[in-house]
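With one protein chain held back, the other chains of the complex are shown just where they sit.
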Amino acid sequence: VYREVTEYAAILDDPRTAAAHVARALDVAWKVKRPVYLEIPRDMVSAGIDLPVDPPQVELRTDEGAVEEAVAEILSRLRAAERPVLIVGVEVHRFGLGALVIRLAEALGVPVASSFLGRGAFPIRHPQFAGTYLGVVSPAPLREVVESSDCVLLLGELISDTSLGVSADRLSERNLLLCVARDVFIGHHRYQDAPIDRVLARLAASPGLSRRAPAWRAPEAVPDTPSARDPHAPITIVDVIEALNAFADAHDDVPLVSDTGDCLFSAVEIRTNLCMGPAYYATMGFAVPAALGMQVSTGRRPLVLVGDGAFQMTGPELSHAVELGCNPVVVLLNNGSWEMLQAFFPAATYNRTVPWPFARLAELWGCRGFEVRTAAALRDALRLAWAGDGPALIEVTLQRGDISPVLSRFVAAFRQRVNRPLP
Amino acid sequence: VYREVTEYAAILDDPRTAAAHVARALDVAWKVKRPVYLEIPRDMVSAGIDLPVDPPQVELRTDEGAVEEAVAEILSRLRAAERPVLIVGVEVHRFGLGALVIRLAEALGVPVASSFLGRGAFPIRHPQFAGTYLGVVSPAPLREVVESSDCVLLLGELISDTSLGVSADRLSERNLLLCVARDVFIGHHRYQDAPIDRVLARLAASPGLSRRAPAWRAPEAVPDTPSARDPHAPITIVDVIEALNAFADAHDDVPLVSDTGDCLFSAVEIRTNLCMGPAYYATMGFAVPAALGMQVSTGRRPLVLVGDGAFQMTGPELSHAVELGCNPVVVLLNNGSWEMLQAFFPAATYNRTVPWPFARLAELWGCRGFEVRTAAALRDALRLAWAGDGPALIEVTLQRGDISPVLSRFVAAFRQRVNRPLP
Amino acid sequence: VYREVTEYAAILDDPRTAAAHVARALDVAWKVKRPVYLEIPRDMVSAGIDLPVDPPQVELRTDEGAVEEAVAEILSRLRAAERPVLIVGVEVHRFGLGALVIRLAEALGVPVASSFLGRGAFPIRHPQFAGTYLGVVSPAPLREVVESSDCVLLLGELISDTSLGVSADRLSERNLLLCVARDVFIGHHRYQDAPIDRVLARLAASPGLSRRAPAWRAPEAVPDTPSARDPHAPITIVDVIEALNAFADAHDDVPLVSDTGDCLFSAVEIRTNLCMGPAYYATMGFAVPAALGMQVSTGRRPLVLVGDGAFQMTGPELSHAVELGCNPVVVLLNNGSWEMLQAFFPAATYNRTVPWPFARLAELWGCRGFEVRTAAALRDALRLAWAGDGPALIEVTLQRGDISPVLSRFVAAFRQRVNRPLP
Partner (left out) sequence: VYREVTEYAAILDDPRTAAAHVARALDVAWKVKRPVYLEIPRDMVSAGIDLPVDPPQVELRTDEGAVEEAVAEILSRLRAAERPVLIVGVEVHRFGLGALVIRLAEALGVPVASSFLGRGAFPIRHPQFAGTYLGVVSPAPLREVVESSDCVLLLGELISDTSLGVSADRLSERNLLLCVARDVFIGHHRYQDAPIDRVLARLAASPGLSRRAPAWRAPEAVPDTPSARDPHAPITIVDVIEALNAFADAHDDVPLVSDTGDCLFSAVEIRTNLCMGPAYYATMGFAVPAALGMQVSTGRRPLVLVGDGAFQMTGPELSHAVELGCNPVVVLLNNGSWEMLQAFFPAATYNRTVPWPFARLAELWGCRGFEVRTAAALRDALRLAWAGDGPALIEVTLQRGDISPVLSRFVAAFRQRVNRPLP
């Protein structure tokens, strides 16, 4: 429904104009939260430029009439709805609108889901948080909440396969209200130049949002009772998720940093308030360096989820942890392959990884190393690793082909989709 | 409210791909009624190309949901309105929707105005035709009809100074419904991919459009009684308009071809069913060649309105009339200057034209020539010229500074506008 | 041998950078004598800009080593040659190098031809001027001078069909030395960044250029004796050239302004020192307005050569002559057609012009008008017209198909060329 390019592009080939271009580009990037492009010819790299004392300000147009009309229509739709729901997208984080969204959600008392990219933009352990919605990939209760809604207010996210899963079309256009950076879409019509921060501020400040009934609450997560499975049997990815949720329950504030691939799909079911991950495509190898960056910049000790393939790309960066004063706990899911790619194309013969003795390598890089093959061993290793002061790596040996429930449903949905004509 | 570039552009630098580009460009031009741009490098001009047997078809997207939702909102607004009005724009002509618009107008029984560019897209002598709306420039009765309307349905025209005059903002956004090529705008929201032909067809076919009251009718034009002024006094532009209206009343079918400048503003008050003129800016010299083109292609003998300045640019083309079998009657308004430019910038000293003996030159070019200085003489000359078989040129000597009422109001509105800060 | 784009292009979309772009563009245009392109978006037309107090200067690179090596090779080739010749091109005029070229030519004492575009860049009545070289189109004596030369120094002109005629390949690459704006080409090699003004200055200042033998002199033009033809027979284009040469002999300083088409080819044989004409393609209608411009800016009364087709495009501008204080004598060659186009494509049926009574029209526009049909009458009319104070137009009635000797040879050469495969 929405596609636009707002970036700014310029070539800095003249010192007299370079400063104005730089200032303008930064201003645009900051205001539209989109990439800008500045090409600096090689012979200009060290050219001196005059910094503008009063750099030009980009004035993004706001159509006050459109904001007013759009807010009125959204309110009227919300009030008329019986089962409204919010879905929170990544722009809520980019534009710094988290507090505003929590206020709006609590006033409305409705269930709140997140998009895939938006996971973490709304606190995952908030009682109104219903889960990360991924279309038919989502668990049945979440699908029921979202898909039976007669008014879905989606905040800060384009609808695409990377945001809401392969089955974005489960959201009826008839019931969808969509606020993105500078536009509001309702049904088949669009309000332009209605910035999301203005619209959200107006909505959150509107009187009479509260519903009479008590606020919706997510059902209790299954308590961390011992799984029905033998804790000494070979460990599965489901066991890993369960163990990490138990850990997250016990360590309220631990942030999760996840790599792409099945790690990312597993992370959808791990209930840490904060979850940091890459944007899906072409991002393998994100987690280890990102975890160091997070701890350096925030001081928070992260739990890291990474696959064997991703670790072979950037994992050796872990050797910097001690020097940087970081002590992440890395859970390395070793299934001996690029398993997500294998899952989508089972006939592929090129996804096997070369075996590394990850735990022993980690020890040579200054970490404590663990090798675990059972759920019990993982729980022990997590406890020991977290109790230690230094960085640690826990290599979890999984069976090839053992993928998370979310990825499993995703693959099934994908196959179903590609087997019928595109819409 | 609306600005978009839909043209197609390509460089034909490879014979293998040239044919596909040409076919695609023509297809786009035909379907979007907008310019396309094909650059042919000089060394490719005579390159042979393979014509595609099955040229690619550009499929313009239609959003059926948007068409349906937009039509529903337009109908609901029309039905709720007490004083709806239609304004017909130039795209009605470009997309060939004239008959459909007449059907819709007659079903609704409402007043119909045209835009400036759209003059002639709806029959000017139709009983529901209320005039060409030009904002504050329009005569008071027409302004009353349009500006007091609680539902203005504008068909096929962007709102700009060339379409609806300097005071387009007199049309309240609250009451405006706007259908253009591929979009519908209502209030502050927009339906995309809702093609005007689809929307109009759906509207015209909707049941229950008719109003109980009889259809609105334009007030009778002032009958062609002798003016209060002395028919033998020096002629004014108002006398010219009056004389031409008398002529149009007596010759129902005569098409008017007008040049730009005060001719074009005068033409707004001349009641010929068909009026052909240029698009306002940078088009001086349009009328004489256009009149030949019209007669060659349609066989209809035109009445032509042209100024002295415009005639000095392209008027000598009249020497082709006899050879082409054309016999236009050219009314040349000679005020010795580029009077419209003078009217906007009265301090200008460069708008005087060099004097030509137009009637005598016309005779050397094979036409019958008349020089008139009074209203009576103009009426006689028109009668004689029309009675003759050949082309004729009637030079009407006006006073410098004598401009039409429409231009006069336009200048006043323009001055008022530029003296206050832009909106 | 040479093709390069040196123009400067920019889009003025930011007032902060606009002034720098404008200054740079003007500087480039002035220094490279080539077009520059500045696109001004519509909403920037009246934007205020800050004029740079110290505008950036474009430094065109000069390779002193290349200048030195090139001059040395040119001198060595000139000194070794037995029959050197100069050809003067249009850049000699553009870069203001006329005096330098005369000095060089007189020191060398060699024949000097001009290119077609360069006609007038070297004084046509200079004793060393050998004619305008147009390849096989040139008269035999000039071809002998140029084509038998063992060292052709071509100054300031690209080799192309518009400069040196259809048979540019008659100039042996082996014997050709070519200096253009910023390059010298000799044989198959090229010196870059060797500006023509620097190279010419170095050449003209070189010692020992003079040859022992006296300077070459053009053969005497045939004196203005009465032609063998009956002066009272219907006039031909050859008679016109002869009459104009007689007039030029008697009026040393009269400048000639010629339109394109056969006028331009005829002008090649008319010996006025100064000749102003358009650049060949797509320039019909140049002469009458250009003549007014020349007289307004230089005060010199021009002789004007124009065809009936070109006059129908822009000739009515002559009506401004009296008001502007201009009194050109316009010789209008009326053959009732666009004869040059007809000559190249004799099967064409669309080149006939519509007849105008040119002399009588001219009188209505304030000129004295003459109609001549014989050589004697043309000579009388020229004398009377020149004796008068005001502008005059002499319509010379020619037979259709009567074309100048130069055009006639050009057409023959063209046909011969297109009938064989391109080189």
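By letter and in written order, the chains are A, B and C; residue numbering begins at 1 in each of them.
Criterion: a residue touches a chain if its C-beta (ideal position, glycine included) is under 8 Å from a C-beta of that chain, and two chains touch if they have at least 3 such contacts.
Fair warning: this is a prediction, and the values are worked out from it, not measured in the lab.
Displayed chains that the missing chain touches over the full complex: A, B, C (touch as defined at the top). Here the missing chain is touched by one residue of C:A70, C:A121 or C:V288, and it is C:A70.
Residue in contact with the omitted chain (choice from C:Y191, C:F247 or C:F265): C:Y191. Check A:W365, A:W386 or A:F414 against the missing chain and you find that the one touching it is A:W365. The set of subunit A residues touching the chain not shown comprises 312, 316, 319-320, 323, 354, 356-357, 360-361, 364-365. Against the chain not shown here, subunit C presents residues 63, 65-66, 68-70, 173, 186-192, 194. Contact residues of subunit B toward the unshown chain are 14, 16-17, 20, 52, 56.
Please note the rule applied: only the chains that are shown with their structure count from here on.
Taken pairwise by the contact criterion, the protein chains are fully connected, each one touching every other. Inter-chain spacing, taken between the CA centroids of subunit B and subunit C, is 46 Å. A straight line joining the Cα centres of subunit A and subunit C is 71 Å long.
Put simply, the C-alpha centre of subunit A and that of subunit B have 56 angstrom between them.
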